[in-house]
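A single protein chain has been omitted from the complex, and every remaining protein chain is retained in its original position.
Here is chain A:
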Amino acid sequence: MISQIFILSSKGDHLIYKDFRGEASKDSINVFYEMVTALSGDQPPVVMKHKDHQFIHVRQGGLYWVASTKTNPSPFTIIEFLNRLAALTKDYCGSLSEKSVRMNFALIYELLDEMVDFGYIQTTSTDILKNFIQTEAVSSKPFSLFDLSNVGLFGAETQQSKVAPSVAASRPIMSSRGEQGGKNEIFVDVIERLSVVIGSNGVLMKADIQGEIRIKCFLPTCSEMRIGLNEELNIGKSQLKGYSSAVRVDECRFHQAVKLDEFDTFRILKVCPSQGEQTVMQYQLCDELPCAPPFQLFPSVEKDYVNRVLIFLKLRCDLPPKSTALNVSITVPVPKGSVSMSQELSSPDQTAELQPKNKALLWEIPRFPGGAQLSALFKVDVPGLSSASLLEVGPVSMSFELPKQTCTGLQIRFLRLSPTQTGLSQRWVRYVTHSDSYTIRI
């Protein structure tokens, strides 16, 4: 059971504090903040003990979400609950930031009051909660020119890709109360996280895909929705179809509200989405990548003159020509003691900088079309360079987003709301692949 829940900003400001059982002093917020800031990098911060109290916290949206307890509960329960609290806050406030929490603190207190009583979790379902939550969300949308031109759904550039209205998904779910039209939307997102290690010889050493289908529903009431996946979707290792374009995942797990009676034969998920965001299906694929890895790197590292390293990187994007990778950033470790760097990049929108603190150089490419090949030359000055220092260059890590792409090939065939649904509703399907960890050894 939970004694207290509090939300702190990264600077330690108290945003939300609720004591459920009166068994801990209010001072524990400050105790927690002192402990968490005093930790060194290698100490695990998730669970911390102070006298007879344990603090369990998660970090979401740059904030600390903390639960304190006197008992010895299941860590999974508490962590998942705190994550769920953060997700609900995001649903209700539109976005997750210090500002939105500050502006909506009354709403969050109201949420907490219904979610937890006497330290026991009561409910976290939006369907139930929405009957009790009365406070209107104040959405925090700072005006910015940048917002208008290039707002990301998962960071993706939707203005260009014309998948869905850009800011549509980051608004409070309840704010449509009383307003008419245009807001009856439902988003179905297929999100995959890619984790890859490529050996120095270009061979794929590890490839994992963690995927999920997420629904974000803005409909006040929603009857059953049918989501059709690829019909040729295989689940499990054994079923290998010869040469068909089968899509395969190792295993998948479903939200408990999903009805699966048509899944085995037609690969149709039936679900009654409740307002807000929920994950209906999670799946994973290990040790296999159905498509080519999205990026191949051809590096060469040489010692130039006495104190200079030449790093020549050729990066090829193996996506289909129509797709684009966004926000590609490449981190290359450089020898210790690197002082300065000059670079030759192929286009002006790319940037590169040396980060001596991290012993790394960072090369950023905002857009990288499929099939293209970019190269860059970095000259890094390292006083006291030895040939052994070259060994410090590598492994290269990359982060990027691939909008409109799934690496497993999982697609949503159709999205059907039952005909009884009144009013016009808009449905959006979005795909995105994130790099969870993409490492290329040199």
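Structural remarks
We take it that contacts are C-beta pairs under 8 Å (C-beta built on N, C-alpha and C of every residue); 3 or more make two chains touch, one makes a residue touch a chain; residues count from 1.
Definition applied: contacts and distances are computed from a predicted model.
When the unshown chain is looked up in UniProt, the name that turns up among "DNA polymerase delta small subunit", "Beta-adaptin appendage C-terminal subdomain domain-containing protein", "Elongator complex protein 6" or "Interferon epsilon-like" is "Beta-adaptin appendage C-terminal subdomain domain-containing protein". Note on the undisplayed chain: of the listed residues A:S97, A:N230 or A:Q282, the one touching it is A:Q282.
Residue-wise, the contact with the chain that is not shown comes from A:V58, picked out of A:V58, A:L88, A:I186 or A:V309. Checked against the full complex, the one of A:T37, A:T123 or A:S300 touching the unshown chain is A:T123.
In the full complex, chain A touches the omitted chain through residues 1, 13-19, 21-22, 26, 29-30, 40-49, 54, 56-60, 72-77, 79-83, 105-106, 109-110, 113, 117-118, 120-125, 131-132, 134-135, 193, 195, 197, 199, 205-206, 208, 210, 251, 253-256, 279, 282, 284, 286-287, 331, 333, 336, 358-360, 386, 388-389, 391-392, 394-395, 397, 399, 436-437, 439, 441.
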